[in-house]
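Of the protein chains in this complex, all but one are displayed in their positions.
Labels A, B and C are assigned to the chains in the order they are written; within every chain, residues are numbered from 1.
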Amino acid sequence: MTVPPLSLVIAAIVAWLAIGTTGLVRPRNLRFVSRALFPAGAIVGLALAAVAGYSIDLPPASAVLPLGLPDLPFHLRLDALSAFFLLLLGAAGAAISLFSAGYFRSSEGTPPGVICFQYHVFLAAMAFVLVADDAYAFMVAWESMALASFFLVITEHRIAEIRRAGFLYLLIAHIGAIAILLAFGVLQGGTGDYTFDSMRAVILQGAWPTTAFFLALAGFGAKAGLLPLHIWLPEAHPAAPSPVSALMSGVMLKTAIYGLLRVTFDLMHAQLWWWGVVALALGLSTALFGVVFAAVQTDMKRLLAYSSIENIGIIVAGIGLAILFKAYDKPLLTAVTLTAVLYHALNHAFFKSLLFLATGSVLHATNERSLGKLGGLIHRMPWVAWLALVGTLAAAGIPPLNGFVSEWLLLQAFLFTPSLPQSFVNMLVPLAAAALVLSAALAAYVMVKFFGVVFLGRPREPNLAYARDAGRFERFALIYLGAGCVLLGVLPVNVIALIEPVNTLLIGTRASQPIADNWLLLAPISADRSSYSPLIVLAVIVGVVMLTMRVVHRLYHGRVRHAPAWDCGFPLQTPRMQDTAEGFGQPIRQIFEPFFLIERHLPSPFDPAPRYSVKAHDRFWGALYLPIARGAESLARLAGLIQRGRISVYLTYSFCTLLALLFFVR
Amino acid sequence: MIEILAVLGFPLAGAAVLAALGERRQAPAVNIAFSFLTFAAAVALTVRVIVSGPLLVADRQFFVDSFNVFLVALTAFVGLTTAIFSRTYMRIEQEKGRLTLGRLRLYHSMYQLFNCTMLVALLTNNMGILWVAMEAATLTTVLLVSLYRTPASLEAAWKYFILCGVGIAQALFGTILLYFAAEKLLGGGGGALLWTELDDVKTQLEPTVLSIAFVFLLVGYGTKVGLVPLHNWLPDAHAEGPTPVSAVLSGLLLNVALYAVVRCKVLVEGSLHNSFARDLMLGFGLLSVVTASLLLSRQKDVKRLFAYSSIEHMGIMTFAFGMGGAVANFAALLHMTVHSLTKSAIFFTVGHAAQASGTQIMDDIRGLVTASPMLGWGLALGTLAILGMPPFGVFASEFLILVTAIGERPWAAPFFLVALGLAFAAVFSKVLPMVFGATTGGRLPHPPAMFPVFVHLGLVLLLGLWIPPFLADWYRQAARLIG
Amino acid sequence: MSAAGIASQLLQFAIALALAPLLVGWVNQCRAWLQNKSAPSLFLPYFTIRKLFVKDAVVAEGASAIFRTTPYIVFGAMCCAAAIVPSLATDLPFARAADAIALVGLFALARVFIALAAMDIGTAFGSLGARREMLVGFLAEPALLMVLFTASLISGSTSLPTIVDTFAHRDLAIYPSLAFAGVAFTMVSLAENARIPVDNPATHLELTMIHEAMVLEYSARHLALIEWAAALKLFNYSCIGLALFFPWGIAAAEDGWLALLGAAPVLIVKLALGGFLLAVIETLSAKMRIFRAPEFLGTAFLLAVLAMLVNQMLGS
Partner (left out) sequence: MAGIPLYAQLINLLAAILLLLAFAMLTQRRVLSLVNLFALQGIALGTSTAIVAYATGQMHLYASAGMTFALKVGLLPWLLHWLIRRLDVKWDVEGLINVPTTMLIGIVLVVFSFNLAAPISQLASTVTRATLGIAMASVMLSFLMMITRRKALPQVIGFLAMENGLFFAATSATYGMPMVVELGVALDVLVGMMIVGVFFFQIREQFDSLDLKHLEKLKESE
């Protein structure tokens, strides 16, 4: 190969930055930005995906850039793990860039050229995070990613909540970055050398590995949206324009997962089994929390944001299980679990971007985000509706599509746990499996609500009649992502062949025998133990459906008569009689009562215009964030006493310091 | 030798000329011209020092080594850009009727004199002259702080004068003790106060006298640096004076004071052989960072907010110098450069923002980006730079300082990080609504002078990503020198 | 993929299709007898399905393509599920392609599509039924998976034929974990097939119905397919129950044609007994309020997890 892949990746990053800066040259010119720059960004994304796909099974390549600090220049490294995530970034990024080509209009917020600049700096920073090989480069890329995405989140900065969401997002991202910096500080173990290679060589003693792990979990968890630090996600993702929230939900959360994998599996050798248990518990509680809250949302983008929290929870639970297996030195089981984790990350990138982009098109057609004012869009926006259906089925984990495959692999991994010596863990894991299955089932509930309320039924508002379908670029991007979901679901064996080298890198030893031998059948350990072939299942279902359709239509005449809906004979039917978003979420609110802080507004009996509204709030605001804010406030008030205003008081400070120091010196 | 004369001569000449014709319309242009000449001379001096190494001239009265030459260059550069900014700023202030021509005359001449005193303080080899220059710098800026004659500016100026006067007096006592200790070894006459002489003989100096001298010097010059228990004058002085003065005070004078403290620390370090001096600076530095970050969240006035941010950053630098060692000193010097560049850029944008909305209260300044995009983006990027967001240089130096702190003094790292987190939360929550959102600010009569702001931020961005090799060796030499 | 394998696969598929409406008819007859009413004919479901096929279909105006294609998809999914569950013999080549978890996925596919179709018309009852169906679904699915997990932990594999093989040829030991799993499975199948405690199949009382509310708008051939799919689902669930808990009499993979023919009468007897047991349960219990369903399914879920834990503890 003439040109080494790493320099191609660097070229892609530079290309993105160049596209971004050309956007700045003529910020107001929308045609140039959307017709030339965004498609160019998409092409660079595809090229990056191709290079990453190609270089996944090549040996790791590293390089040093002259930039950075004099004695710590930027080290870059392209190994299997970063190649896989670059593939994810390129593939999903390309689609989203293509969608944004048709999406951005010259709204009164930030000019399109500036958005294009921030967007491409965001992509470049994410790619840079994935190839960074020393603490300084990683931190620079990490926080530049947070900064670029912050500016994107507040594109419509006129609205106060969006500014608040932007601030909350950057604050928690910054706190996460501080935790990551501390983790790197611990990982360098006193050698003072902050390159990842030296961190790999360092063997930490005593309690240091545990502190490093939990700092990394906190830091990357803050960016991924793990439980205590998830508050910003449902605020920031909906606030951003749809392509940006797709990029943040689909790809940026995966950089946090990449970081966690890089620190736990690559940089640290010793893994304690109870780390896995903690990560498993944290992941599952995040998943359950996310999906339960997604079920009661009334804003479609908040619903998808909470569902991202759920998927991230499942991924982190998978990582916890992988740590558990690695701690008990079971390479094959770790390989299966890691395959499930990486596969789900890729799947989530595809179907979540598809759903967010679909909401983007809906938002553009109706400029309405709350579920209560949508409905019946399948008739006016067929392309968007049917492709959103593909995304919904994938997100709900329905067999032929990709959501089911990664869930199937993860459940298989859960089934192998009885072979662990620790009896306590053997007890715990069935419960973990139950929680995982419950959150997957609830995901189906949420997705049915999302699709049903938005696209099906009758339009709840009269102006929905004017909704137009998505434009050419947007439609093509949605088709690309839909095809991705189907292919990922139907051809798992080839995808797992891609993931194989990543496992060998992370686990160290070559897994005894490949997870998927023949191309048709996915059989993790042995064929008779458990196997699943999505292609055959899809073929059989489609075959049976076609067969019945032909038989029914030929044998029995296919005459159809259209009439008003039967509805048990009730004559009066208005669109308002359909289930609202709150209504569809009511059973969940009923069953999972303790999860929420419910604020109900009930109309009084003589209320001329009775309005009934119920809002489910997050308990973490009151339990965790407000006390911290109040604590900081009171501490600040205490500090404020120093600056009392009287000059004699200031002189006394100076005098006392002098006397104290003199006394101390003598 | 000529360069040093030029570097000092031009501002003095400028002060005289401006005192004479300060009334006329083109006084700001003259001010810029003299600042430019000073900058050119400083660059020439820097090149000279790079090429031929440290300079000891005029019968050992002036000493230029790698440590103070980059500060001289920085001071001259920021002086020039501030002069450029003050031309537009002062014209708008004049049209608003807040300043008469007479006061402008005082302003311009004092500005040049202030530049001169700072350059003298940096270049002199004599500790006594260093003290005199610091005192003169205080006196020149006292009048500038009270330029607007409002009750608040008077109060700020009075406190500034009394507190800094008392502080500087302690420093004089410290210098006397230093002289006293040195006189036994170097004999009477001028030699005992020359830093180079003291530096050669510092190991034999009397430890007890030196430690007491360092206490007085640290408290003295520490007041000028704004270390916490002695910082009370700083927020008032920086907030009440005209913006160019605040920019120069925050950007340059604090650096010069810290330079003086570090000069003394080098001497005391040599004689004491224990880490007493360094521990003292560590303590003051950490205290400043934590207290300043706490006070940030209570601010209502935008310039007071960034004055407290200066206290916090001076605390970081003192902490870094306190840790000592090549990497920490390197980081501290880098932090000095990027902090003065970023802080002065922020004060420029804040000045114009205050003029546009007619008030310094943050709640009344809204939506700068929509009113004038350059101003809004300048302030947003400047604030993110000062808060240590990565692409900018402040992150590079803070990264190095944190990294050495984790390595050498792990107990201090958590305090540091919590303080940085608090500062980020406080400053950003106040600046974000100012920059974004629906606009309330009016239009500026003249286009804001954004050239200096974006030059500064560009330099800081460059330093964040790539430090030019010659600058890196500069810092390394100085770091080794400081020890 | 031997010819015998394909033959037994197609045979079991045909038997499932044929016997499903019969099982429903049999259950209705038993229930009528137990409630001393005169029972409808055993082959009533066949007649209704045939009658419905020839009628003209009436489709609501607001219905989209989803509404019209859902019956076919649901029917296809149920057939696919029938092909996986071993009723006569365990020689099912297609079962290699989809194991127990995929089976649960297929049921989820059917449920999601039927719920979407219900919401497509935009009437109050459609979305009401959809919401309740998804409620029952997300509570029943974990319990079902736990039951299947217990079985696979015992047998060491998740593919149904292997499970049946291991269970059928093991000596008759008492498996407490399987007992718990069995009770849990019955409760789950009651809920999934819209039987009495959770939902009344025969009712059209708007407020209580779940399954009926969703298929309200269907007519003629669509309704026929939906009815047939529902019958098929009941048949599948009973076959799974028999396979997991009463596997004796299912022909092993290597036995020849004779074993296959021999297994048919055993299957019919077992199904008859199962149908009668279902009728007894339905007559004895009354329909619960919809918000009592979570507790009902919660106990089922608890029993299933308990079965798994017991299996861990006692190793059996």
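Couple of notes before you dig in:
By definition in this document, a residue touches a chain if its C-beta (ideal position, glycine included) is under 8 Å from a C-beta of that chain, and two chains touch if they have at least 3 such contacts.
Just so you know, these numbers come straight off a predicted model, no measurement behind them.
Partners of the chain left out, restricted to shown chains and counted across the full complex, are A, B.
From the options A:S285, A:T504, A:Q586 or A:Q643, the residue with contact to the unseen chain in the full assembly is A:Q643. Although one chain is not drawn, the whole complex shows that of B:I212, B:A320 or B:V460 it is B:I212 that touches it. Contact with the omitted chain, checked across B:G9, B:P54 or B:G128, is made by B:G128. By the touch criterion stated above, the residues of subunit A touching the omitted chain are 637, 640-648, 651-652, 655, 658-659, 662-663, 666.
Annotation for subunit B: contacts to the undisplayed chain at residues 126, 128-129, 131-132, 135-136, 139, 142-143, 146, 149, 151-152, 154-159, 161-162, 165-166, 169, 172-173, 175-177, 179-181, 183-184, 188-190, 193, 206, 208-209, 212, 235-236, 239-240, 295, 298-299.
Assume only the chains that are shown with their structure count from here on.
Interchain contacts link the chains end to end along an open line, per the touch definition above. For this pair, subunit A with subunit B, the centres built from the Cα atoms lie 44 Å apart.
One inter-chain figure worth recording: subunit A and subunit C are separated by 36 Å, centre to centre, where each centre is the mean of the chain's CA atoms.
Residue positions of subunit C touching 2 or more other chains: none. Not a single residue position of subunit A touches two or more of the other chains.
Put simply, subunit B touches subunit A in their complex at residues 158-159, 162-163, 166-167, 170, 211-212, 215-216, 218-219, 223, 229-230, 232-233, 235, 276, 280, 291, 294-298, 327, 369, 384, 389-391, 395-396, 399-400, 402-403, 406-407, 413-414, 417, 420-422, 424-426, 428-429, 432-433, 436-438, 464-467, 469, 472, 476. On subunit A, the positions that touch subunit C within their shared complex are 375-376, 378-379, 385, 389, 393, 396-399, 404, 408, 411-412, 415, 418, 426-427, 430-431, 433-434, 437-438, 440-442, 444-445, 447-449, 451-453, 456-458, 521, 527-533, 536-537, 540-542, 544-545, 548-549, 552, 555-556, 558-568, 570, 573, 575, 577-579, 583-584, 586-587, 590-591.
Every residue of subunit A that touches subunit B in the complex is listed here, in rising order: 66-71, 135-136, 139-144, 147, 154, 157-158, 160, 163, 166-167, 170-171, 174-175, 178, 181-182, 185-186, 188, 190, 192, 194, 632-633, 635-640, 642-643, 647, 650-651, 653-654, 656-658, 661-662, 665.
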